[in-house]
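Contents: one structure, followed by commentary.
Left out: one protein chain. Kept in place: all the others.
We just call them A and B in the order they show up, numbering each chain from 1.
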Amino acid sequence: MKGSRIHHFHGGLRLRHNKKISCQVPVERPPLPEELTVPLLQHAGSAASPLIRVGDTVLKGQPIGFCEPSAAVHSPVSGTVMAIEDRPMSHPSGLPGPCVVIKPDGREQWVELQPVDDWLNASPEQLIDQIQHCGLAGLGGAVFPTHAKMRDARQRHIHTLILNGAECEPYISCDEMLMREQPDRIILGARILRRAMGAERVLVAIEDQMGAVHHALSRAAASSESKNITVVKVPMIYPEGGERQLVEVLTGLQVPAGGRPSDLGMVCQNVATAAAVAEAVTEGKPLIERYVTVTGNGIAQPRNLLALFGTPFSHLVESCGGYKPDVSRLVVGGPMMGFPVATDDNPVVKASNCLLALTADDVREPQAEMPCIRCGECARVCPASLLPQQLHLQVRNGLWDAAGEYGLSACIECGCCDLICPSHIPLVDWFRYGKGEMRTREREALASEQARKRFENREARLLRRKQERAEKMAERKKALKSKTAQQDRIQASITRAKSRVATPAGNDPSATGDGKNQ
Amino acid sequence: MLTSVLLLTLLGLVFGLGLGWASVRFKVDSDPLVERIDALLPQTQCGQCNYPGCRPYAEAISRDEADINQCPPGGEAGIRALADLLGREVKPLNPENGEEKARTVVKIDEQRCIGCTLCIQACPVDAIVGAAKLMHTVIQSECTGCDLCLPPCPVDCIDIVEVRSGIRDWQTPRPGDRLNLRLLS
Partner (left out) sequence: MTRQFQVSGAPHVAPRTSVALVMLQVLIALAPGVAAHAWYFGPGILIQILLATVFALLFESLMLRLRNRPLKPFINDFSAVVTAVLFALCIPPQAPWWISCIGMLFAIVFAKHLYGGLGQNVFNPAMVAYVVVLISFPQVMTAWLPPASLAENSLGLMDSLVSILGGQPGTGWDAISRATPLDLLKNGIEAGQVMPDILRSPVFGVLGGLGWEWVAIWFGVGGLFLLYRRVISWHVPVSVIGSVLLFSLPFWLLNPEGNPMPLQHVFSGAILLAAFFIATDPVSGCVSNTGRLVFGAGVGIITLVIRRWGGYPDGVAFAILLMNMAAPLIDRYTRPRMYGE
């Protein structure tokens, strides 16, 4: 069967994975924080508009924000809405955004949940609607709204659902813990997703060192009495958990440049998303919490927590015994692709899979850059087969056309080139900047093109109007002229008659003009 | 001596003919100059260049009547692009035409608007909608920030506002050039 053989992708790195330190104790819920800050923008897309007002009482699981093309946001606790205001929201920019601040009442009273009664016989559209209402988004980190991905998948012919459990970034272990603790729920979610998207088979990809997980998932898959669910071990070469790399590892096929896995009839979903789908459909529970790995050498007792969205990072860290004294950097996500936050009052959001506290020894000094010596290591490790050293020069010198031609937009920002670079050039920073700049340029070019068209249309309209007016004027003049001409002719004939009377021979055409002048 | 002179002349002739033939045979068709200049202008249609719009300015440049440094919205980058295209020296923006500013849009204070339609007539890109004696409003996504609607307004109800850069427009800032390396490609 296709998919059972493991293939390779270009480049990548073998990294120390540092996952064990956070896998020692079972996952628990931390105590309720005093206040939760739930951002209204947690996905790709625009911010949800709030459905509640300041002072309202909300129940656990009650929708508090909704936005049509994107996913809904729900209250993670029962309590009172204290404020709706701009606050730090765990975004790479560090900019504040609209958040709902809720003070929990401690009763944890749920809204009435509306599960899909019989999912095996429900229509795919009904399942997708339920998933949308429950606010599901990709929990691997990209937080693309799940329902949108599923709707897109339904319009194409999808044969394979890939469940991504290959958590390739070092330190992060939340998916591994979830797969260990809830294998049945993941398999159930996979079956629901498969049914809703009309796929035939399911491949669950896990890393080849997750022995216990393989066992648990295989048993869950076997006991679900559902066929065509295969658990596949993939080699641990970062970034094998990237969507495109995973597709290549599993099938040997490459997703076309600028395309999506659905172009090949495949859809990737994170294992945590699958578990959330199962909860949403069979229990009606909206997405209000997730597994978060709190780890790193700057944390006293690294572990995984089941955290409500809106919980401040500081609260999670306290639940893990606090910081170690030499902590210097706090990263949301993994060490390769995560972004640093300046303060720990940012909240847990749907995208927060890991909270990584690092010491100065763990990280590169921010200022130690040398010129590129063109060693080519970056090209060797690039999983997108790009030439990072060339792209770096192009971005640095503003050669945007060349950067586009060399595939800047295909960069997945995995950080391999950056890590391997002997000159310590912050390549990923440059590429992120370059990609943003190129998007802005495209947008501006579009806007200016539109302005040009509108200006030309207006000019054309004004010209047309002027012409029309001129024509009308000319017509009127002509009409007037024809009137005078008629009178002239009458006058002329009168004159002619008179002159004929005076001088018998005088049929000169100029006489008309003379007559007019008289 | 004579043979070498003859030989060189002959070679010169042959190569000259070859080049001439190639220039005709492999001629690269490109947009007329006006189009290419126009494509580099910001299409603000603000008239700060003393021409009634970007295209007239482009035509003036192509006829050598206008200089390349008369477009404040295009700024330094725009001048550089024009200089590149036309093979001229980069020069600073002519201060008589204005200075480079952050992009803005205008907003009509709807409380004060009396519905005179003067701004609608002034807008070069039809970005203001409204009718006589009715309130007007600016379609912000179409506004180029040319500010041409400001002078005609009899009640000063039009304000210049910064373009709102939300979290979605945020982009990673340019990394610092610590070593100040001038890298050439």
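By our rule, contacts are C-beta pairs under 8 Å (C-beta built on N, C-alpha and C of every residue); 3 or more make two chains touch, one makes a residue touch a chain.
Computed from a prediction, not measured in an experiment: that's the story for all the values here.
Trainee: Just one of A:R219, A:H424 or A:R458 touches the chain that is missing; which is it?
Mentor: The missing chain is touched by A:H424.
Trainee: If the hidden chain were put back, which of A:G106, A:G211 or A:P256 would touch it?
Mentor: A:P256
Trainee: From the list A:E28, A:E125 or A:D345, which touches the chain that is not on show?
Mentor: Here the residue in touch with the unshown chain is A:D345.
Trainee: Where does chain A touch the missing chain, residue by residue?
Mentor: Against the missing chain, chain A presents residues 9-10, 15, 94, 170, 244, 254-259, 314, 323, 327-331, 335-345, 356, 358, 361-364, 366, 368, 370-376, 379-380, 383-387, 389-390, 406-407, 410, 413, 415, 418-424, 426, 428-429, 432.
Everything below uses one rule, namely that only the chains that are shown with their structure count from here on.
Trainee: Using Cα averages as centroids, what's the distance between chain A and chain B in whole Å?
Mentor: 32
Trainee: Would you pull the chain A residues touching chain B in the complex into a rising list?
Mentor: 41, 46, 89, 91-93, 95, 97, 367, 369-372, 390, 393-394, 396-397, 399, 402, 426, 429-430, 432-433, 435-437, 439-440, 447-452, 454-459
Trainee: Quick one: which bits of chain B touch chain A in the complex? Just the residue numbers, please.
Mentor: 38, 41-45, 53-55, 124-127, 141-142, 144, 167-168, 170-175, 177-179, 181, 183-185
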